[in-house]
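I have a structure I would like to understand better, so I am pasting it below and will then ask my questions one at a time.
Only a single protein chain was left out; the remaining protein chains are all shown in position.
Our next item is chain A:
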Amino acid sequence: MKYRWLYLLISGTVLAMAKWGMAIGIDFTGGVVAEYTFSNGESKTLKYAPAKIDQAEKERAELKNQGATEIRFENVGPSIGPELVKKTVYALLVSSGAILLWIAYRFKSFKFGVSATLATLHDSLVLLGSFSLLGHFLGAEMDFLFVTAMLTVLSFSVHDTIVVYDRIREFRKKFPDDTYSLANNAISETMVRSLNNSFTIIFMLIALILMGGETVRWFAVALLVGTISGTYSSPFVAVPIFVTWDELGKRFKALKK
């Protein structure tokens, strides 16, 4: 049952990505976003394609002469986007590699490290997919901060996973044989603390989303989606992968004998 839900969730978000693609912000595509307010209280947001930078500067000067106040002006050249993508991929690789090694070292087995890392991969996919949905219906854009959120989610997801793994590690000392049922016990015994841990983070993020202002709103939403997915993926993705792997390994050993 657990597996089926997981597959549904992943395929759902991948489907959303295939159907609507991602709404990509100027941090990736290049271009200009400018926002002005006027003395009568009205405000205006202007967007320009990368080639229209001269026009943007011209209108900027004109509007300022007319007494408009510049709220923000962002201009991203076309060379920035590819660099951002590359650096993000490197950062993702380095940090998930480091986390994998750290967990493998602490829990003395690559099974733990790899399954935890696969769960974080799941969370990144869910995050990407849900932003495809949010982008399509609510106008959320992928920008520089979204990238930061994605990297942060890596570590959050691992946070909960480690709490469950820690319990499994403790149980295995006492009952080394039955991985399946000890993993089940570990999950149900750590469920409350995992949920409570996530609640405190969720409270802070909801406060940011509702009151923190527009600049960080989608960033906080991305972190929220990642936190929720991370809480879900620890018992329902990381542990099942670990248990399956462990049991397969044992059967393989038995066959060899």
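Simple rule for what comes next: contacts are C-beta pairs under 8 Å (C-beta built on N, C-alpha and C of every residue); 3 or more make two chains touch, one makes a residue touch a chain; residues count from 1.
One rule holds for everything that comes next: contacts and distances are computed from a predicted model.
Visitor: Assuming one chain is omitted from the figure, identify its UniProt name from "Iron complex transport system permease protein", "Cysteine-rich domain-containing protein", "ABC transporter ATP-binding protein" or "Protein translocase subunit SecD".
Guide: The record for the missing subunit names the protein "Protein translocase subunit SecD".
Visitor: Who touches the missing chain here, A:Met22, A:Val158, A:Ile228 or A:Val243?
Guide: For the chain that is not drawn, the touching residue is A:Val158.
Visitor: Among the options A:Ala51, A:Leu138 or A:Ala207, which residue touches the chain absent from this view?
Guide: A:Ala207
Visitor: With the full complex in mind, choose from A:Asn75, A:Asn184 or A:Thr244 the residue touching the hidden chain.
Guide: A:Asn75
Visitor: With the missing chain put back, which residues of chain A would touch it? List them for me.
Guide: Looking at chain A, the ones touching the missing chain are residues 35, 37, 57, 60-61, 69-77, 79-80, 83, 86-87, 90-91, 94-95, 98-99, 102-103, 106, 144-145, 147-148, 151-152, 154-156, 158-159, 162-163, 165-167, 169-170, 189-190, 192-193, 196-197, 199-208, 210-213, 215-216, 219-220, 223.
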